[in-house]
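Shown here: the complex without one of its protein chains, the others still in place.
Right, subunit A next:
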Amino acid sequence: MGSNMAEAHPVGFQWVMEAKARGAKVIHIDPRFTRTSALADQHVTLRAGTDIAFLGGVINYVLTHDLHFREYVQSYTNATFLLSERYRDTEDLDGLFSGYDPLTASYDSSSWAYESVAAPERPGRRDKEQAASSRHGAGGPTVEGHAGEIAADLAMEHPRSVLQVLKRHFCRYTPEAVERICGVPRDLFLDVCRAWTANSGREHTTALVYSVGWTQHSVGAQYIRAGSIVQLLLGNIGRPGGGIYALRGHASIQGSTDIPTLFNLLPGYLPMPDTSHESLAAYLESISGRNQKGFWGNADAYTVSLLKEYFGEAATAENDYCFDHLPRINGDHGTYRTAMDMVDGKVFGYFLLGQNPAVGSAHGRLQRLGMANLDWLVVRDLTMIESATFWQDAPEIETGEIVPERCRTEVFFFPAASHVEKSGTFTQTQRMLQWRDQAVAPAGDQRSELWFFHQLALRLKARLAASTDPRDRPVQDLAWDYAADGDEPSSADVLRHINGIDLNTGRTVSGYTDLRADGSTSCGCWIYSGVYADEVNQARRRTPRSECGPYDAEWGWTWPMNRRVLYNRASADPQGRPWSARKALVWWDEERGEWTGDDIPDFERTKPPDYRPPEGASGPEALRGDDPFIMMSDGKAWLFAPAGLADGPLPTHYEPHESPMRNVLYGQQASPVRKVYGRPDNPSNPAPPEAHSDVFPYVFTAARLTEHHTAGGMSRQLPYLSELQPELFVEVAPELAAERGLRHLDWAHVITSRTAVDARVVVTDRMAPLLLDGRVVHQVWMPYHWGSVGLTTGDVVNDLLGVVVDPNVFIQESKVLTCDVRPGRRPRGPDLLAYVADYRHRAGITPRTGTRVVTAGDTDRPEHTEPCEWPEDPS
């Protein structure tokens, strides 16, 4: 679902075909009929942005027909736990959960806690502003007291048990509701439910695959939650052939979150400290909590070891290991906020490192206007990209909004080294690090980022060496003594330091359990610890597949600890025996007194299944022998999230921010905590209950092609790929073509309240009209790879988007919006601005449109606009 795997991850898709050849049934559930659908056994068309309604329907089907894997659910999930009496569901509050504050559009989640656990009341605003949920990272949020006994009903019949709460929450997600919301005929929907449940249980498992078709929504994190709930109820997590696969888009996009270049994270999903963290102790308490289970209990060792890697000798117990050297976040410092701050003149310098926001980010126009208002911009890339040449050829040059002679931004373009001109690791989509050897030296001024940041670091350190200003201390104290490889640091030595080093012996540690909180170890990223165990670069291993076992353990290295299937303790029953012989993966070997199997056990190797923690235990010690979810604070997988999510403990169907439909389930239309940026330069198309949504009557979605790559910097310049996909197009259904007078291969343009873009028309029944609640709704699709530079050029599709983001991780809603489509080319130059302004006028759009995020009941409906000036409403 939400993935066109055959198109976007083609070589990975061979394994789906392999499974199909061996008898697996492949079902593709997606708004479009694509290359993936063509190869699947069944394709189900649904409206973009309604997957939670669909999955909620599956959950309802499973629970009403008692098809869940009872023993698995009972033992390994929190289904049995009782919730607090204070909890109120969306069923009670017209689409809101308890704890909502309309003024800040955020939740106080304290009423979502377990009955026996006291959760402190805390306004949700701070968490929302920092995308705090993503800072819980791999570990889940802290919930104090989870190490002890939690009030539970093993029969799962208590009305406040998680399973019963789940049942009630999803009771209205019937096949009829799915049909009305998603446009999926109920028979087709029931086919999917039957296939999914029949192929799950002791003897069978079902795998679920998703990509950014799921994530890029204002409720993106809840999409994944909904998929997880289905897979947990059916016992498909931690077992061979099961799981949830996130197919990621870039060579090392997984790596760049594990070792984050993200504002709210430090390596290994440790949170970036905020203003509430007065000391290291306060920070650590906020991660590992008090009296809770699991491996986040050792966060002190991970953090101190990171600080030792950052600040070396300067980091001591006396100075809190230089914890105060770390800058503090206190709000939204995400990339879209930053782009708006550039427009507002609050940011002076910008580095672009292999990314092309002028084409690739939502609201390209905002991005370019931001870049045109900087002191300086550094672009490092293989080729000239639109983000480097915006002052010459941005669409805003034509409209007169950017004039080169009046654009003050100083631009440095540094040519980058390619993947064969440097050595290092990428982390691919299965968390596997694969090392690349350097093949040739880069030419001319081409250099790696390693070289560039090494040079910056050395020169900045030299410049600040004599400073007495306390703000320069962190730079002075920064440990930067990696082994040299010519005039750059050795990437292998950097990887060694990421792995971690025992500072007494100078040798690499063998894994994160070796890390200490007393300053005797250093480690750049605790979850990567083990990648350089025994002083061997494990990511460089290339034992051919013919010589490895079934899980290819000697090809590359997978975090954590080379475990290929996460939470694989769940592949065995509570007593440690495989659920069935067919589905054995790891099991308890009584004779040897250890866990063993085809994969490396994701569990303490010698902890027996019947282990029960002693009174008062916490951290890893508090995990029972049948608690497979070792990173969770209660050792269980969460069907219901008692904490940690900004937008509710359970997934709920909300309409997208821009939608032609009123929510048929609740008064609450869209996510009540989505983050809107109400500004004149970020208008929204109206959605019900606002008036005039008919001005933009069609559902729009965008995606990739096999032959191009994201913003096109690595593909539109290549002759082969440009020839294979030479031009931007828009796919429309024959019925829509008739309605709007569009002709196959002629020009058309797509319009939103932001801009209009040209494309060639492809009339195809791959885009099927949907029958929704008695009306026909059309969907329109475009690939988004084009821009003004390269062998094939075209309008920037992302210019159609505005910025609205989910409150958990600040992912933008770029997979669904509304639009109009008209035949012929769009107006050019200043006429384009007038044309789009006219659309805004007809739709009654002001910066307030779409910012009254709460629509449930008859509470106050405050606007969430930015404090800035805008012209009077046109109405």
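By definition in this document, contacts are C-beta pairs under 8 Å (C-beta built on N, C-alpha and C of every residue); 3 or more make two chains touch, one makes a residue touch a chain; residues count from 1.
The rule is short, and it goes like this: contacts and distances are computed from a predicted model.
Chemist: Looking at UniProt, which of "Dehydrogenase", "ABC transporter permease", "sulfate adenylyltransferase" or "PqqA binding protein" names the chain that isn't shown?
Modeler: Hidden chain identified via UniProt as "Dehydrogenase".
Chemist: For the chain left off this view, which of A:Ser111, A:Gln254 or A:Thr851 is in contact with it?
Modeler: The missing chain is touched by A:Gln254.
Chemist: Of the residues A:Gly23, A:Gly444, A:Pro614 or A:Pro867, I need the one that contacts the missing chain.
Modeler: Final answer for the missing-chain contact: A:Gly444.
Chemist: Out of A:Arg22, A:Arg406 or A:Arg775, which touches the unshown chain?
Modeler: A:Arg406
Chemist: Check each of A:Gly23, A:Gly506 or A:Pro719 against the chain that is not shown and name the one that touches it.
Modeler: Reading the full complex, the residue touching the unseen chain is A:Pro719.
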